[in-house]
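To start, I am sharing the structure in question, which I have written as C-alpha cells.
Excluded from the complex is one protein chain; the other protein chains are retained at their positions.
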Amino acid sequence: MDLEVQWGEVHALLGENGAGKSTLMNIVYGLARADAGTVEFDGKPVQVHSPQDAIRLGIGMVHQHFMLIPVLTVAENIVLGHEIQSAGVMDLNGAYLAVRKLSERYGLQVDPKTRVEDLPVGIQQRVEILKALYRGARLLILDEPTAVLTPQEIAGLFQIVRNLTAEGNAVIFITHKLAEVMAVADKITVMRRGKIVATTTPKESKPPDLARMMVGRPVLLRVDKGPAKPGDVMLRVENLVVMDRRQTVVDNVSLDVRAGEILGVAGVEGNGQNEVVEAIVGLRATRAGHIVLGGRDVSRRSTRRRLHSGLGLIPADRHRQGIILELPISDNLILNRYDLPPYERWIVRQFRAIRATAERLIKTFDIRAQSPDQPAASLSGGNQQKLVVARELGAGPKVLIASQPTRGVDVGSIEFIHRQIISQRDAGLGVLLVSSELDEVLALADRVAVMYRGRIVAVLDGEGADRDRVGLLMAGAT
Amino acid sequence: MNTFLSQLDPVSLLSITLVTATPLTLAALGGMICERSGVVNIALEGIMLTGAFVGYAAAFATHNLWLGVLAAIAAGMLIAGLHAVLSINFLVDQIVSGTVINILAVGITGVFYRQFIESQNTAGPGTFPQWNIPVLADIPVLGPIFFQNQFVTYAMLALIVIVHFTLFHTVWGLRTRACGEHPRAAETAGINVYFVRYVNVIASGALAGLGGAYFSLQQIGNFLPGMTGGRGFIGLAAMIFGQWTPLGAFLASLLFSGSDQVGSRLQSVFHVAIPLQFLGMLPYILTIVVVAGAMGRAVAPAAVGRPYKKS
Partner (left out) sequence: MRERLRIDWILNAIFVPLVSVAAGFVVAGIAVAATGADPLAAFTALFQGAFTNRNAFPETLVSTVPYVFLGLGVALGFRAGLFNIGAEGQFYIGALAGVFVAYSIHGLPAIVEIPTALVAGMAGGFVWSAIAGFLKARFGAHEVITTIMLNYVAFLLANYLVDTPGLMLAPNVSTPRTPDVDPNALLPIIFAGSRLHFGFILALIAVPLVWFLIERTTIGFQLRAVGFNQGAARAAGMSVGRTMVMAMGLSGALAGAAGIVQVLGVSHHMTDSVAAGYGFDAIAIALLARSNPWGILPAALLFGAMHSGASFMQLQTDVSSDLISIVQASVIIFIAAPAIVRWIFRLRPEAARSVQITSREAETPV
C-alpha cells in the first residue's frame, strides 16, 4: 500500500473500525513494526524504530486515547521526555514559561500548572497537540480526534488544524466519520481491511461514494424506524445523586423510560452518563434518589436482583464489563443467569441447557463462531458486541440500558445492533440509550435527554431535535 | 508522673524506635521507587535476607565491615536484577516473580550458611561502631536520638531525603513516575520504559540490600537463617500507609517499630501481664489494620503490577 502526504495539506485517513488506520499510523510513529515496506519523510527513506525516532524527524501523534498522565501537571506532561533541566534537576518555571509561550503562539490557551485530571477532555486534547508542537512536530497525526468533542469543539479543532497547515505543516486526520472528512480534508485516503482502496478529494467523491469504498458495499446512511408507541413507565429515575471522590458527578437526575420507546442520552463523555447507568444497575453507590423498575423501588436491591427483575445492560466497555474473554462463548451468553434453572440444578451446572441456549442465541443474533465452546476472545469486536446484545435481549428484559452499544464495531454489526434495538422497542421494550456518538442518539432516540456536568439540561423530542442545538446544550449553553 | 517518665525513658524509647525503623524504612523506600516505576516488589523480604547473609559473609571473609556493606548492596542489586528480568522482559506476574525470589533467598542463604558459616568458630566481624556527630550529638533529646547512631541508620536518614528529591525534583523522578502511571504515554513521549523500570528495580535492590546489612552488620553482628522475620513485608505496608512518599513511609515505619518498643517497654517496666506472644503479634496486626485502613484513600501508581508490553 502507498500513502503520500504533502506539506500544507490535511490528509484524511478514512476507514471503519479495524480497517488498519491506527496500525498504519503507529508504524509511522514507531510504536509498531512493519513486516515490509518503507517510510519516507521529506523525500528521504527513514527508519522509525521508536517514538523517539519519530519525534526527532518532526512527527507528532495525538492518540485516540490520550497519552497524558492524569496526576501530572499540564507542563510536566508537555515537557516529559524533553525536559528543561540543569544537571538532571527539573526546571519547572522554565517549563511553565515555555508552555505559555507555545500556547500563545498557536492560540491554544491552557494553564500549565493545572493537573491534567482536572481538565475537561476538550482541553486535554489541546494539551496533546501542544505536546506534539513542543517537540517540534511538522507532521501531526490525529487519531479519531473528534470522538470526545461537542460539535462546537469539533469546529474549533478544525480551525486549529487549518492554522497549522497554513503554516506549512501537514496533518493526517484519522476518522470513520464522513461529515468530518468532507469538512476538513484536502485529500482523502480510504482504507478497508488493511488495504488502501482509494485516494481521492472531497470534490471528487461525495459521502455515499466514500461510504461504499469504506465498507465495500452500499450503506444505508440512516436508520429506518417507525414512530414510537410509548406505554407505561418501565424505569423511573428520581432525583439521583452520585458522588465520586467527594465530587458530585450525577446531580439530581430524573428520567422516565416508557415501554416501547427509546430515550437517548446525549452528552460528551465524562459528564455523568456512565455513573447514571451504573447507579441504575446497582454497580455504584448513590448518595440520594430512587430507581423504580416496573413500579417497584429497587434502589436498595443488589445488581443481581435488579437484573432478575427485568433489567438488561449493554455496558459501555465490553472488555471491562461485558464479556469474559477467557471463558467460552456459551458461558458468556448465560453469564447473568448462570445460577438460575435450567442452567443450574442444586449447585451443579447444566451444560446441556447452557449449550442449547448458546446455539439458539448464536443463530438468532448472527454471531460468527465455529462453536459455542471457543473462547470469547477468539471473536471479532463486532461479534463480541453481538454476543453481549444477544445475552441481554435474549433474556427478554423489560428495560434495556444500552451504553455505547456500537462502540468500536464494524458497520455491518452496527446496522444489525440498531435493527435489533428498534425491533425490540416495537415489541414493547423500554430502552435507555447512552451514546457519545450524537448521530447515533439522533438516529435512534424517540426522545433525547442532554447531559452536561452531571445534570440533565434538556429533554427534547427526538424528531425535532436539531443537531446544532443539541451540540450547544452538550457544551453547557442554555 | 516523673517516675513514670523516667522509667519509660522516652528518649531511649525514641532512639530505639528510630534504629529499629531503619530496615523498615529502607525496604519501604526500595518498594517505593520500584512501584513508582510500575513494578510491584514483594521480593524485598528475600532481598533483605540475601543482603544480610552476603554482607555478613563478605565482612566475615575480609574482616572489613565496609566491604560487607558493599557486598550486601551488590547482592541486593543482583537478585533484584532477576526480578527485573523476569517481570520486565519475560512478563512474569510480578507477584509470582517476587515470590520466587523470596523462596530463592531462603534456599541460597540456607545452603551457603550451612556450608560456610555455621561450623566456623572464629569471631564474627562485629558491628558498625556508634558515631557521635560532633556538637550535634550533645544537643539534649535530639542528640541521642538522631546523632548517636550507627552507619546504616545515618544512611537511611540521608536516603529519605535523596529519594524524595530524586522522585519529585529531578528529570529521572518525573520519568519514573510517568512509567508507573501510564507507561504507554511515557513511551510515546520518547522514554525507554524498560530502561527506567530496570534501573528502579535494581536500585530498590540496593536499598533493600543495605536494609539487610542492618540485621547482620549493625544489629547483632551475626547471621541467622530467616532473620529478617517479615520486615520486608512490613516495609511494604509502611510504603502503602505512607502513600508512596518517602517521608510518609518513614513515619509509618516509625509507627510500626514504635509499637514494638512500647509493647516490650510496658512489659519490662510496668510488668503488665501481656503474654510475650501477643506483644510479638503487635506489629503484624498493626500492619494488617493499617493496610486495610490506608487502602481506602490509597494513591498507588496507576500502572503498578502490570507488565508493559511494547506493541
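Chains here go by letter, A and B, matching the order in which they are written, and residues are numbered from 1 within each.
Please note the rule applied: contacts are C-beta pairs under 8 Å (C-beta built on N, C-alpha and C of every residue); 3 or more make two chains touch, one makes a residue touch a chain.
Keep in mind that this is a model prediction, so the values were computed, not measured.
Visitor: Which of these, B:Leu14, B:Met77, B:Val163 or B:Leu236, touches the one chain of the complex that we don't see?
Guide: B:Leu236
Visitor: Among B:Ala61, B:Val96 or B:Ile162, which residue is in touch with the absent chain?
Guide: Answer from the full complex: B:Val96 touches the omitted chain.
Visitor: Just checking the interface: what residues of chain B touch the absent partner chain?
Guide: Where chain B meets the chain not shown: residues 35, 40, 42, 86, 90-93, 95-97, 99-104, 106-116, 225-226, 229-230, 233-234, 236-237, 240, 275, 277-278, 280-281, 284-285, 287-288, 291-293, 295-296, 298, 300-301, 304-305, 307.
Visitor: Using the document's contact rule, name the residues of chain A that touch the chain not shown here.
Guide: 281, 283, 302-308, 313, 315, 317, 320-327, 331, 335-336, 338-339, 344, 347-349
Methods note: only the chains that are shown with their structure count from here on.
Visitor: Taking each chain's centre as its mean C-alpha position, how far apart are chain A and chain B in Å?
Guide: The computed centroid separation for chain A versus chain B comes out at 45 Å.
Visitor: Residue numbers of chain A touching chain B in their complex, please.
Guide: For chain A paired with chain B, touching residues are 26, 29, 31-32, 50-52, 55, 61, 63, 66-72, 76, 80-83, 85, 88-90, 131, 135.
Visitor: Spell out the part of chain B that touches chain A in their complex, as residue ranges.
Guide: By the definition above, chain B touches chain A via 169-175, 177-178, 181-182, 184-191, 299, 302, 311.
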